[in-house]
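Only one protein chain is missing; all other protein chains are in place.
Let's turn to chain A:
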Amino acid sequence: MNQPSTNTPILSAGSVPSAAASARATQAQALKNSVQAAFNDPSDSSQAMFAGYSSKKCVNERYRIIGFISSGTYGRVYKAQGRHGQIGEFAIKKFKPDKEGEIQYTGISQSAVREMALCTELAHPNVVHTVEIILEDKCIYIVFEYAEHDLLQIIHHHNQPTRRAIPARTIRSILYQLVQGLLYLHKNWVMHRDLKPANIMVTRAGKVKIGDLGLARLFYKPLHSLFTGDKVVVTIWYRAPELLLGSRHYTPAVDLWAVGCIFAELLSLRPIFKGEEAKMDSKKTPPFQRNQMQKIVEIIGLPTKERWPLLTSMPEYSHLNGLAAGNPRVSRPVGLENWYKQCLKNNQYPDGQSPESPGADGLSLLQGLLEYDPHKRLTAEAALSHPYFTGPMEKPSENCFEGSKIDYPNRRVSQEDNDIRTSSLPGTKRGGLPDDSLIGRPAKRLKEG
């Protein structure tokens, strides 16, 4: 089980089929047109103001669409270049209307509104930069700076049987930059709520950038408890135990748990807690995520009220006892330390603390992040001053590829965007390849209720 090989084909450099070159070119051109067509809307806005909204900026006039990157519940992402000498490349996120083929304005979803507002407001080197937002022909486009890689893609690249682990210094730099971006978000009262490898971008220059603020929101004195808005947040494998146990007043600590999971995944090249998501029942009440909780418990053991005083007041607390019954892996957990040692051994990280190995400090940081009690869990600030980062070794590099000779493949960009209006499966679909959710990645997230 858990063989990473199922994931390997995803991002391997695709072999080009050897069909007739000319036919291919024609076809490519046709597909190119279809990608471009995603940005052409037949409905015109010739009516007068207030009888009609017309955009001052046109996405097609400003950008040339190169291809399709990915799709999700929110809509689709395209790669683009500026038509007016704008520097660099861009990723344009086109939000899907609530209903496919919507020809009328229906009101913008709350998560799109949040994302637009947050993207406009935030600015930090480790958060994906928003270039502009274009509202045109009933569609919302957020134009981001382009990032060539993301952590999921980097993990997949190393996952192939012939390849080796991610260099320890790369991981250290990635984590340092990630937590810096997260500290900025938290200082500004923004919880990300959906951190996972696919949402952490890495530029060609090795700069790590937190992306996808689609679930992010402000947490300063919310008018409603956070629970009422979005019943379920964070992709299941990265979901913190307090969320799994039904906490209604969760905190930014949920993001730090996700960072812990990402750290573990960078080291071992597979998700540390790879549970199966229990689906929402017909009454739309979120079920207890037994399997996911079990995966956590199998490694780090059952939480205790000695270590987590508020544990017994968690709404789903009663489910915990049932986990141990008839499951020896729950009653005799691996232990995080053993898991870590085994992982370092498997991936041939040398013993001891060195630039080539995360060593004991790495374990200590991981334990601090994968702490059950959200109040005891490391904050972003505390994580940054952890010995793993501040110890005798030199400061983590601002370029995570520094000293690495690994040549990561460029992001796959496809022309196979047949029909923007109909073909969008949920999940993190990547260019031209099967939807991730079909090969074991959990569906991105549930939309808010």
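Heads up, the rule we're going with is that a contact is a pair of C-beta atoms (placed from the backbone, for glycine too) under 8 Å apart; a residue touches a chain by one contact, two chains touch by 3 or more; residues count from 1.
Simple rule for what comes next: contacts and distances are computed from a predicted model.
Asks: Given the choices "Multifunctional methyltransferase subunit trm112", "RNA polymerase II holoenzyme cyclin-like subunit", "Large ribosomal subunit protein mL46" or "N-alpha-acetyltransferase 35", state the protein name listed in UniProt for the chain not shown.
Replies: "RNA polymerase II holoenzyme cyclin-like subunit"
Asks: Which listed residue, A:Arg172, A:Arg217 or A:Arg412, touches the chain dropped from view?
Replies: A:Arg217
Asks: Given that one chain is not shown, which residue among A:Arg83, A:Lys187 or A:Arg248 touches it?
Replies: If we include the chain that is not displayed, A:Lys187 is the one touching it.
Asks: Quick one: which of A:Ile133, A:Ala278, A:Leu310 or A:Val334 touches the chain that's been left out?
Replies: Touching the chain that is not displayed is residue A:Ile133.
Asks: Could you please point out the chain A residues that touch the chain left off the display?
Replies: 49-53, 55-56, 104-108, 110, 113-114, 116-123, 133, 135, 138, 187-190, 217-218, 220-224, 229
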